[in-house]
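With one protein chain held back, the other chains of the complex are shown just where they sit.
Here is chain A:
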């Protein structure tokens, strides 16, 4: 990757002695290298979290550690003010329908997730345009981070914006850095990236496409726990719960735009 692999807080040697290893809401100038590294780490982490379309349950420890890393980066970016810049760029860039497509491609649900999500509380998800600060985030802190992948599936146009925002970032920082971090911003660290569902897509085909998609797919929670939600039944209730849950799993699978290979595989095993 980079010549220096260590993610030090302060990549500018001139600043290091002055700021030392202090963390927290300390005013610190961002070098573009550091921002780039940090953004790259964030992107990498989110991709890692997305790679859960396996046949075997993903490693919970690994997922939790990656999620904690993402959270840590988001917190720091919020303090730096770069978080809001990025989310605004996102909002300005694309229409909701595109984002839905991108997200669907990345967060392709399996029948398992569909079945599992039936039990979870339906979480309200708000349109990405809710980056406007007046939206209250009652949302769970983790739901936002799953939307960051949307840019990954988007047109290359995103990359330009990222560069723009980076440039903006380095210019704006001296002034931003002076600002007291908006307390609402803190609340919205994780709340700004929610997508409203059902967002009315202009295309009726799209509407049909997503009619069966459970909104709670788009939560980080899904990534971490979608496979794990069955424990709510208790370990000894598996037999009892098998019948009510088996049916929705299959019906959702057949109606949802799922991976046909996956379905075939499962049918093979069941038969």
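Keep this in mind: a contact is a pair of C-beta atoms (placed from the backbone, for glycine too) under 8 Å apart; a residue touches a chain by one contact, two chains touch by 3 or more; residues count from 1.
Throughout what follows, contacts and distances are computed from a predicted model.
Visitor: Given the choices "Alpha-1,3-glucosyltransferase", "Oligosaccharyl transferase subunit ost3/OST6", "Serine/threonine-protein phosphatase 2A 55 kDa regulatory subunit B" or "Iron hydrogenase large subunit C-terminal domain-containing protein", state the protein name listed in UniProt for the chain not shown.
Guide: "Serine/threonine-protein phosphatase 2A 55 kDa regulatory subunit B"
Visitor: Using the touch definition from the top, which of A:50, A:69 or A:88 touches the missing chain?
Guide: Of the candidates A:50, A:69 or A:88, A:69 is in touch with the missing chain.
Visitor: Pick out the residues on chain A that sit against the missing chain.
Guide: 1-2, 4-9, 20-21, 23, 37-38, 41, 44, 48, 55-57, 59-62, 64-65, 67-69, 72-73, 110-112, 115-116, 140-143, 219-221, 224-225, 227-231, 235-236, 238, 241-242, 245-246, 249, 262, 266, 269-270
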